[in-house]
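These notes are about the structure you will find just below.
Note that one protein chain is taken out, while the other chains of the complex remain in position.
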Amino acid sequence: MRTGSFDALRDAVAAANNEIADAGLVVQAFGNASQIDREAGVFAIKPSGIPCRQVSGDDVVVLALEDGGVVWGDHRPSSDAPTHRAIYNGLSEIGGVAHTHSLYATAWAQARQEIPCLGTTHADHFRGPVPVTRALTTEEIAGAYEAATGSVIVELFAGDGFDPEEAPGALVSSHGPFTWGPTAAAAVTVAAAVEMIAELAAHTLAIRPEQGPIEAPLHERHFSRKHGPMAYYGQP
Amino acid sequence: MRTGSFDALRDAVAAANNEIADAGLVVQAFGNASQIDREAGVFAIKPSGIPCRQVSGDDVVVLALEDGGVVWGDHRPSSDAPTHRAIYNGLSEIGGVAHTHSLYATAWAQARQEIPCLGTTHADHFRGPVPVTRALTTEEIAGAYEAATGSVIVELFAGDGFDPEEAPGALVSSHGPFTWGPTAAAAVTVAAAVEMIAELAAHTLAIRPEQGPIEAPLHERHFSRKHGPMAYYGQP
Amino acid sequence: MRTGSFDALRDAVAAANNEIADAGLVVQAFGNASQIDREAGVFAIKPSGIPCRQVSGDDVVVLALEDGGVVWGDHRPSSDAPTHRAIYNGLSEIGGVAHTHSLYATAWAQARQEIPCLGTTHADHFRGPVPVTRALTTEEIAGAYEAATGSVIVELFAGDGFDPEEAPGALVSSHGPFTWGPTAAAAVTVAAAVEMIAELAAHTLAIRPEQGPIEAPLHERHFSRKHGPMAYYGQP
Partner (left out) sequence: MRTGSFDALRDAVAAANNEIADAGLVVQAFGNASQIDREAGVFAIKPSGIPCRQVSGDDVVVLALEDGGVVWGDHRPSSDAPTHRAIYNGLSEIGGVAHTHSLYATAWAQARQEIPCLGTTHADHFRGPVPVTRALTTEEIAGAYEAATGSVIVELFAGDGFDPEEAPGALVSSHGPFTWGPTAAAAVTVAAAVEMIAELAAHTLAIRPEQGPIEAPLHERHFSRKHGPMAYYGQP
């Protein structure tokens, strides 16, 4: 365990970080993606302070899931690495995590509001609203701040029979979106969807401030077209 | 009838789907365009889950207008195919249909509001507001949902002496815009116009919330500059 | 007079129309630019219905200022040609005109509001607000509509000692911006500035709805930095 150079894992993470930039989800070096190898007990993540577009597989850092120690790599890992680790530890069903500061998703996070489901674009991706975390306590901020950022995400799904396909992301209050999926690439795809959902919701409420969420049957129908045993979207 | 491989029809549909992506009207795989051959009793449509930009003529699926069965193609058709079929059956004057999740048109659809005509850009394209469908009933959602989505569009134009040139599209409540024209390419051109109209209307009402529609004579004059027997726009 | 093929004039107009598209000021075929040769008594303008980006010098149409008749060219001129002609006839100091449907300038036009001067970017270009025309009467709409569209622009500057450098454009109510300058290229540069001024003003009032215009001395100082005998901006 925790041996080797994890070439394929690092290349996948580099490509996902490049895609964050190509999809217009970051400005400067904000944003990062990671992917886990649960058998090896490691996850690979973007290095700190290097723009997403420039990350190569050789820059990626591999960390131990157990203690966060560096297993491979010369660079300092993203300062958000403890957040990713806390998410992987708390949500054992997921394989990749992405974090961006995309404009509208971050604006909703700064407004400390969950994104209500106002249409089928949203319903295609989330079974409920895009949730938002509680604010961190002063103690959490003063202590292991980045790990606590991951813990409040995990807290959102405690005791719920968490299904990552039904809730593939969340907004961290005053910060921005984190998304996940089976791989880093899948997490980045969700990050793009969350930005679109967030922008649509902002424009919708600007046009009609009193608009409420769509009815449950429509939400459920759209979600189950794409997810779960009854899905009939895409190629078999 | 319903024989042959419909090469030209499929190529036209592939090009129109590519154009949806090139015009910035979709994110990811959302959006699709189709075109009908009424003599052959078939329409060709985008395959499900394949990004618009990547669709080639070989990916396009040809379906029977009568029963929606596959006449040509190896892929599963767009999950919105029953919507397109219902529109072709209900509006016999049209030749192509486009559907996008473009941002402002979708925001108006999510706000469940018709787009009022606030200026000549709108009047150049629609003889009235851009209409919005009623919400689907719980029964319609639980049943043949996609076909019902097309039926509520058709319902908008019942008993009116429908002229596709006067009303080249509609917003589906909580979902997004559908547009049409003589061909798939023409439907995509309208989709771009609807997005521009929708964005202009949102900005106009942000600047001046109480602004009402333009006067009927101005609307009529602009519309008839471009459409109908008195048109004098474009090359003869 | 009115002889020859006006090659240089047509090429200048084609380039200005191309620039309208390159600057992102039009969607589809909306928008046009023209330039006048006052000695020859002609102006050259974009043909109708051809996208701005595709216009070449051979497509451009040359019209007589006096009666609007075609002096050179095989295409039908822009349907807005009578508007340009009315502006050239009414504002004898100008050499080029541009018309766009750029998003924010058109939204202000649709809101039927002049753009107040909220900052130095605006003051650098206009000595006052960006004016908006009165609505056309039903008679004007039913009659020579396009010429009347130009006449209401000219009306804005009647009796004022009009200086095209101080007021290089206006918004036509419910329609969109027209701008002018010594050449078609200069008019397009103003069109880009008007769009920026319009977007800035919309965002400013969204942040602070009660914000009023800047003080007159600041407006005057900025305007005269760039225009008139005391200008000290740019290279000598």
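Chains: A, B and C, in written order; residue numbering restarts at 1 for each.
Operating definition for what follows: a contact is a pair of C-beta atoms (placed from the backbone, for glycine too) under 8 Å apart; a residue touches a chain by one contact, two chains touch by 3 or more.
Note that the structure is predicted; figures quoted are calculated from it, not measured.
Considering the whole complex, the hidden chain is in touch with A, C. Touching the missing chain, out of C:G49, C:G90, C:G119 or C:P182, is residue C:G119.
Of the listed positions C:Q54, C:T138 or C:Q211, the one in contact with the omitted chain in the full complex is C:Q211.
The residue touching the chain not shown here, chosen from C:N17, C:Q113 or C:T189, is C:T189. The residue touching the chain not shown here, chosen from A:R53, A:R76 or A:R134, is A:R76. Counting over the whole complex, subunit C has residues 118-121, 124, 189, 192-193, 196, 199-201, 203-204, 206-208, 211, 214-215, 217-218, 221, 225, 232-236 touching the chain that is not drawn.
Seen across the whole complex, the unshown chain contacts subunit A at 27-28, 30, 47-50, 75-76, 79, 101, 103-104, 106-113, 135-136, 138, 141-142, 145, 174-176, 202, 205-206.
As a convention for this text, only the chains that are shown with their structure count from here on.
Taken together, the touching pairs link the chains end to end in a line with two free ends. Note: centroid distance subunit A to subunit B, computed from Cα atoms, is 33 Å. Separation between the centroids of subunit A and subunit C, computed from CA atoms only, is 47 Å. Of all residues in subunit B, those touching 2 or more other chains are 206, listed in ascending order.
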